[in-house]
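Below: one structure, written as C-alpha cells.
Removed: one protein chain of the complex. Kept in place: all other protein chains.
Right after this comes chain A.
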Amino acid sequence: MSSNVNINTGSNTTVSPGGLPSRRNTELAMLVFAVLIPAFAYANVGLAKDGEIPAGMLGYGLGLGVLAGIAHLVVRRWAPYADPLMLPVATLLNGLGLVLIWRLDQEPTITTPALGGAMAPGQLMWSTLGVALALGVLIFLRDHRVLQRYTYISMVVALILLILPMFFPARYGARIWITIPGVGSLQPGEFAKIIIAVFFAGYLMVKRDALALASRRFMGLYLPRGRDLGPILAIWALSLMILIFETDLGTSLLFFGLFVIMLYVATERTSWVVFGLGLSAAGAVAVASFAGHVQSRVDNWLNPLATENGAVTETAQAMYSFGSGGMLGSGLGQGYSRLIGGIAPKSDYILATVGEELGLTGLMAILVLYGLLVERGMRTALAARDPFGKLLAVGLTGAFALQVFVVAGGVTGLIPLTGMTMPFLAQGGSSVIANWALVAILLRISDTARRPAPAPAPSPDAEMTQVVRP
C-alpha cells in the first residue's frame, strides 16, 4: 500500500496531468441548490406570516432561477475554467437578501410610503442589473490584464467618485450619496472600491521592489524611505478627509485598510502593517475627538444601553434582536426586528434580522458563506500566474472581506457602526451592482488562473537526432 503512494507522488511532471477539470457541472448543481434555498425561505416567510404560500412565490423563484441559469450559461461559454463556487455563493446570498427584504416589506410599520414603501421589487431589479453587469464584464473583459493599462486613469476616476459625494447633502448622517434629480441616488464608494483596487494593483506591481527593498532596518522593522512613504501618507490623508467631510467611518476604513492589505501582500513587509495600523489608529482617535457624527457613533458603541432622548439606541436594539434569536432563531417571519425602526433593518441592520430569525446557527452559516467567497478569492490570487492578477484578486477580495467585517462588526457591537451595506444581503442598488461586478472580475481572474497552460512550442521536435557513430 505504501509503495503505491510512493509511485503516485513520485511520478514525474513529464506525465501530463491533462488539465484541471472545468467543474461547470458542479457549479450548475450548486446553483440549483442556491436557488432552492431562497425559495424555501420565501415559502417559510409566507407560511409564518399569512399561513399560506405567498402568491409571488413562482415569480420570484423563477426570476432568480432564470437569472442564475443565464449567468451559468454565460460562465460556461465565456469563462469555462472559472471557480465553481463563487457564482452559487453570490446567488445564494443575493437570494437570501431578497427574501429578507421582502419579509421586512411585510411589516406595515416600516413600509410606509414615507420610508420608500416596499423595496423587494426594486432590489430584484437592481440584482438583475447587477447580474447583467457581471455578465457584461465576463463577456467583454476577456483578459483582466487589460485593466493594467488604466492604472492612473482609474486613480483619477476613483478620486472623483470618492470626492463627489462631499457636494451633495448628507443622508442618514453621512455624505456618501450622489443624488441625480429625477433618476435617483447612488453610492459611488461602492464602485470606487473596485476601481481603486485596480489602481493599487497596477501601482504596487511597478513599485513593490522599491517599497520592499529600499529601506533601513531599525528595531526589527524596515523603515521605508521618505519618498516611498509619500503614497501611503497621501492615501491616509485622503481617507481622513473622507472621514471628516463625508463623516463616513466605513468608507475611509475600507480604503485605508485595502491599501495596507495590498501593500503588505505586494512587499511582504510587516512594517507596513504596523505603520498602517498606527496611522489609522491615530487618525481615528483624532477625528473621533472632534467630528460630532463619528463621536456619537463611538459613544453608541461604548455605551450601547444608554438612552438617547428617552429611547434606546439602534445598537442596543440590534443586540436585543440577537439575544431574542438565541441559538436557533425565532423562525423566518416571526421576529421583531421591525422595532429597530426606519429602513435600518433592511439596510444597515439586516444582519440583526438574520440573527433574530435564524439565530446564531443561521448567522454563522451566512458568515461562513461570506468566508467561502473570500477564501475562493484568495485562492484565485494564489493560483493567478501574473503579478497584476494576484494583486487585483487580493485587493478585490480584501475590499469585500473588509466590508463584511466592518458591517458585521458594527452590527454586533465589535466596532463602532459605520454606514456601509452588507454585500448582496442588504437593501441598496449600488451595493448589489458593484458587488456583482466585483465577483465577475474575480471569476475572470480565476478563469485565467485555472485555465490549463498552453502547450509549449514544439522546438525539440524540430532538431535533428544525432546519429551514434560506431
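We adopt the following convention: a residue touches a chain if its C-beta (ideal position, glycine included) is under 8 Å from a C-beta of that chain, and two chains touch if they have at least 3 such contacts; residues count from 1.
We take it that contacts and distances are computed from a predicted model.
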UniProt lists the protein of the undisplayed chain, choosing from "Cysteine desulfurase", "FHA domain-containing protein", "ABC transporter" or "Ferredoxin-NADP reductase", as "FHA domain-containing protein"
Given A:61, A:359 or A:419, the residue that touches the chain left out of view is A:359
Given A:265, A:332, A:351 or A:449, the residue that touches the chain left out of view is A:332
Among the options A:24, A:145, A:207 or A:379, the absent chain makes contact with A:379
Contact residues on chain A toward the hidden chain run 1, 3-5, 7-12, 14-16, 23, 26, 30, 33-34, 37, 40-41, 43-44, 47-48, 51, 84-85, 88-89, 92, 328-332, 334, 358-359, 361-362, 365-366, 368-369, 372, 375-376, 379, 455-456, 458, 460-461, 463, 465-468
